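Let me begin by presenting the structure, written as structure tokens, before commenting on it.
In this view, the complex is presented without one of its protein chains, the others remaining in place.
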Amino acid sequence: MPVTHKSTPIFTPIFQGCDGDVLSVEDLHFHYPDGHIALQGVSLKLCEGDKVALVGPNGAGKSTLMLHLNGILTGEGDMNIAGLRVEPDNLPAIRAMVGLVFQNPDDQLFSPTVFEDVAFGPLHMGLPEDEVRARVDEALEMVSMCDYRDRLSHHLSMGEKKRIAIATVLSMRPQILVLDEPSAGLDPRARRGLINLLRSLPITMLVSSHDLLMVRELFPRMVIMDEGQIVADGLTVDLMDDEALLEAHGLEKP
Amino acid sequence: MPVTHKSTPIFTPIFQGCDGDVLSVEDLHFHYPDGHIALQGVSLKLCEGDKVALVGPNGAGKSTLMLHLNGILTGEGDMNIAGLRVEPDNLPAIRAMVGLVFQNPDDQLFSPTVFEDVAFGPLHMGLPEDEVRARVDEALEMVSMCDYRDRLSHHLSMGEKKRIAIATVLSMRPQILVLDEPSAGLDPRARRGLINLLRSLPITMLVSSHDLLMVRELFPRMVIMDEGQIVADGLTVDLMDDEALLEAHGLEKP
Amino acid sequence: MHADAFDRFHQAESRLHNLDPRVKVVVTVLFILSNALLPDGAWSAFGLCWIALLGANHLSNLGIDFSFRRSFIALPFALAAVSAIFSPLGTPLAEWTLGPLVLIPTDYGLVKFGSILLRSWLSVQAAILLVATTRFPDMIHAFEHLRVPAVLTTIVAFLYRYLFVLTDEVMRLLRARESRSATVAGQRSGRNVVWRARVTGNMAGQLFLRSYERSDRIYNAMLARGYSGQMRTLNPHVMKSSDWSFAALSIAIILLLQLTGRF
Partner (left out) sequence: MLYSPAPLHIPDGFLSLVIALVFWGITIFTVGIAISRTNKSLGEKQVPLMGIMAAFIFAAQMLNFPVAGGTSGHFLGGALAAMVLGPWAGILVMTAVIALQALLFQDGGLLVMGANIFNMGLLTAMIGFGLYRSVLGRGKGVRLTVVGVAAWLAVVASALLAALQLWLSGTSRLEIVVPAMLGVHALIGLGEAVITVAALAFIERTRPDLLDKKAVAAKGGRGWVYAGVLISLLAVLLSPLASADPDGLERVATDMGFLQSGQPTPYQILPDYTVPFLGETALSTVVAGVVGALVLLGLMIVIGQTLRRKTS
């Protein structure tokens, strides 16, 4: 049964099965330097193995929330990742646990070759070379792109770039994968491949998307954001049926 | 009844209602300077008032074909726009007739203000100042963005940018509107607005898209491209039913 | 980054906002030139300059201390002028020994230093006011009217437009790098400086290629709308009589300032 909020900033999570052992955000507020209020009291809990979709209209604050999850932005409120408070001292450790993949894979891939890009995280963590190589191979294996190890990222297709972008964070062995609109700009074939990939990854996941068809197919739980607040959090099947709710937040039943 | 081709480069148009009085492309071949063959024998006819969707997987050659329609790229083959052959002497006239809107509105909107951008086309057609101003107002009216005349382009949202991008070619009073993936990157609300806009424009249209839901809703006729060839051309309702065909070309029934 | 962070224009309804941008540009440049022409130690003239600026601030409806509050941008550069205090000319005022250096501040040097700072501070304020009351595209039009080669003004117009697009890209690149800059317990992280600089170089190369390819697409978009090598623009500005009188008044004031400074 979905819980919907109109404007009460305090949110009662409905998934009480766990107490947010992987991620818990408590009453998070944030405004951008120019004064724009992007988050006003967001609370969210994720449990081990959860696969959660984050949906909402443009400007709802989805990307802003995601940037908080590994401390790139810091608002007011309480955040814990796998028991670690998100605060400056813990950031390097937290960044190893939260794998953040940006919407545009071009932002994620800044090295000339695929190998160098996937190796960036492990290298920066100071791992020894053998370990780095092993991690790169493992990550590329997971996204089925082993053959692309020495290719130039610049020349890959959009779908390939997305996969590599995911590999660049998998190589850090994150606890949680946070993906910002992974299916944007993909053609149906590449999109299908991505869906299969996400299904196969055995990892906690928070994914923002405008692609409600993918959400319905892949994510049992769905969180709706609008105007910097979480307005609904529940089972995807339930929320998708509530056309009035979807309509009210700029969404359309697929 | 859709006609599908496997690898015969010669294509028999099924829409015999007209003989391509607005646009006709005959056996068009093109390869990029690096040798990559992008078009291999494309034939297409458009009639006055046609609204046609161009679909196909990434790399099929949709954008390449569109760039030919107003002579930015020039391959081998015969092309006529409203009776004018596409050749260097006719280019200025043809560019006034074919309004090409690129996928990324940031590429299309290159002037600092909305007014300057919408005025760019008419100005380069050499129209007098009053006429230019009248055209700008008319075009902005058509996309319902009159209030945005003096705004700075970089302050617009994605959906607003798309509308202005369409206005930049409407101000040239084109005979045909050619849009490359207009709905990419829009949230559902903005996408809905775009669909309504496209429906309201009384003009011949060729639109490439990965958004088959929009195609089904808006375009009676659909052309499928793959690997530089047109592999099917027919009524959208018919082609959408042919799951095997869609599947074979990286598409998915919506 | 949000585009607004770069926009220095402040929306308001005022005499100064409505003035023809040409007048604003010319008067600002003349004001800065006049500052440079004022002799060292012309304190009363500098004071009057500031009063003139306050008047302009008042006309802008942005608050009388608007340009003052924002005027400390050039301050760090003042360090470069500190050494002027120890000019070899003039009467020594003291003598400080600092290691191998013997520093002798002189009265001439102090006057020089003070004048440099004041000139710079006044000039910066004038520029701030210009930018705050003139939208950048209008400023570009002003330069077009003032016969700056069209190629240059168009390049600057493109630069202004894509500034926002590309700085956004850079911000996202930096964020992506930051979010993967992790450590694990017990490991020295971040490798060495050269590696980090090289990664940054890769980012620059990446950005270059994307920009280069974007310029191709923009060129295509221009071609599609009839561009044939000649940029055409409509110049929306017409000088009104109020613009002329403002210009005349300002030039008179600037001449007056010069006279005060010299006699």
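In this document, chain identifiers A, B and C correspond to the written order of the chains, with residue numbering beginning at 1 in each.
The rule is short, and it goes like this: a contact is a pair of C-beta atoms (placed from the backbone, for glycine too) under 8 Å apart; a residue touches a chain by one contact, two chains touch by 3 or more.
Since the structure is predicted, the reported quantities are computational estimates derived from the model, not experimental observations.
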Hidden-chain contact residue, picked from the options C:20, C:144 or C:169: C:169
Residue among C:209, C:239 or C:252 that touches the chain left out of view: C:209
Omitted-chain contact residue, chosen from C:47, C:63 or C:149: C:149
Interface with the unshown chain - residue positions in chain C: 1, 5-6, 8, 28-29, 32-33, 35-37, 39-40, 73-74, 76-77, 79-84, 86-89, 108, 112, 116-124, 127-128, 131, 136, 139, 149, 151-152, 154-163, 165-167, 169-171, 173-174, 190, 193-194, 196-209, 211-212, 214-215, 218-219, 222, 227-231, 262
Chain A residues that touch the omitted chain in the full complex: 112, 152, 154-155
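We take it that only the chains that are shown with their structure count from here on.
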Most remote chain, CA-based centroid, reference being chain A: C
Chain A and chain C, separation of their C-alpha mean positions in angstrom: 40
Separation of mean Cα positions, chain C and chain B [Å, integer]: 42
Chain A and chain B, separation of their C-alpha mean positions in angstrom: 34
Chain C, residues touching no fewer than two other chains: 4
Of all residues in chain B, those that touch chain C in their complex: 67, 70, 72, 92, 95-96, 98-100, 102, 104, 106-113, 115-116, 119-121, 123-125, 129, 132-133, 152-155, 168-169, 172
Chain B-facing residues of chain C, complex: 3-4, 7, 135-137, 140, 157-158, 160-162, 164-165, 214, 217-218, 220-228, 232-234, 236
Chain A to chain B touching residues, read off their complex: 57-59, 157-159, 184-192, 210, 212, 250-252
